[in-house]
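Report on the structure given below.
Of the protein chains in this complex, all but one are displayed in their positions.
Showing subunit A:
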Amino acid sequence: MSTLLSQTVNGLVLGSLIGLIALGYTMVYGIIQLINFAHGEVFMVGAYGGLAMSTYLLPGFVQQQWYFALPLLLVGGAVVSVAVAVAMERFAYRPLRDAPRLAPLITALGVSVALQEAVRVFYPGAISPLPFPRVFVEGAYVLPIGDGVPVRYTGALIIVVLVVLAVALQRFIDHSRLGRAMRAISQDRDTARLMGIDPDRVIVATFALGGVLAGVAGILYGADLGFVNIDIGFQTGIFAFTAAVLGGIGNIRGAVVGGLVVGLVKALGGQYLPGGTAYDYVWIFVVLIAVLVFRPQGFFGETERVRA
């Protein structure tokens, strides 16, 4: 019983982190039908941005108090991620806006490798994993069920942050001017332009929003696991991409649910399915294939309408 609950908690924590990143995939796809494979790297540079900030900028006494350090790092990580996401849009994707769809997809893969290599070469010591500073309360609260179910404080923080940001994002898209513009562009870019919406500005804003979420996720990842390395972007990015597809790519709620599903499948599949944790990746992709076969539009996606 307590093992089941512990694995569920683990799955929810991992799933929340994946969900935060999946939101970035889903928004960009919703607006310009681009699968931004470099989005995982936006998450990774956010983590390194926070690390750089705490190593080179923050004085020691600030770092001692998590309620100073955590918000500062979250802002720092988000700023770095947004800068990279916006630059990526401007220099790698905008010139290809009207190119065949394959071109920006391949560019995205190239950007992903380039960002990884850039961090590896230019960030001091990034050739091996780097310890991440403690910016939140260490340790775990043990729920008194059976043998005890540990919930890491950082894990709880991740779940809370996902819920808050996902709700805020949904409200923003539903009710703000910019959100309405995003929805308009995702339906029909040319008509939206005729209505006085500047697609370029809205697309940049979309990348920036995804960057904020990825940067926050990067800092939370570092705070939770205590270290970062340059591979985390690609690995977590693939999970997040899977989550976005599961949920129905382009759908905000779908990305969150997809993230949680991926997290839970990894944790519970590793515990209860044959093969143990060595096979947990296999189960994630088995689920992905099953969903694509039986419900290709994902949990919340709509079947693509053919426009006349």
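Observations, loosely collected:
Keep in mind that, in the parts below, contacts are C-beta pairs under 8 Å (C-beta built on N, C-alpha and C of every residue); 3 or more make two chains touch, one makes a residue touch a chain; residues count from 1.
Everything that follows uses one rule, which is that contacts and distances are computed from a predicted model.
The protein name that UniProt records for the chain not on display, among "Fumarate hydratase", "Branched-chain amino acid transport system substrate-binding protein", "Anti-sigma factor" or "Lactate utilization protein", is "Branched-chain amino acid transport system substrate-binding protein". One of A:Val142, A:Val167 or A:Met195 touches the chain omitted from the figure, and that residue is A:Val142.
Residue-level contact of subunit A with the missing chain is found at 2-3, 6-7, 10-11, 13-14, 120, 127-129, 131, 138-140, 142, 147-148, 150, 152, 155, 224-227, 229, 231-232, 235, 266-267, 270-271, 276-278, 280-281.
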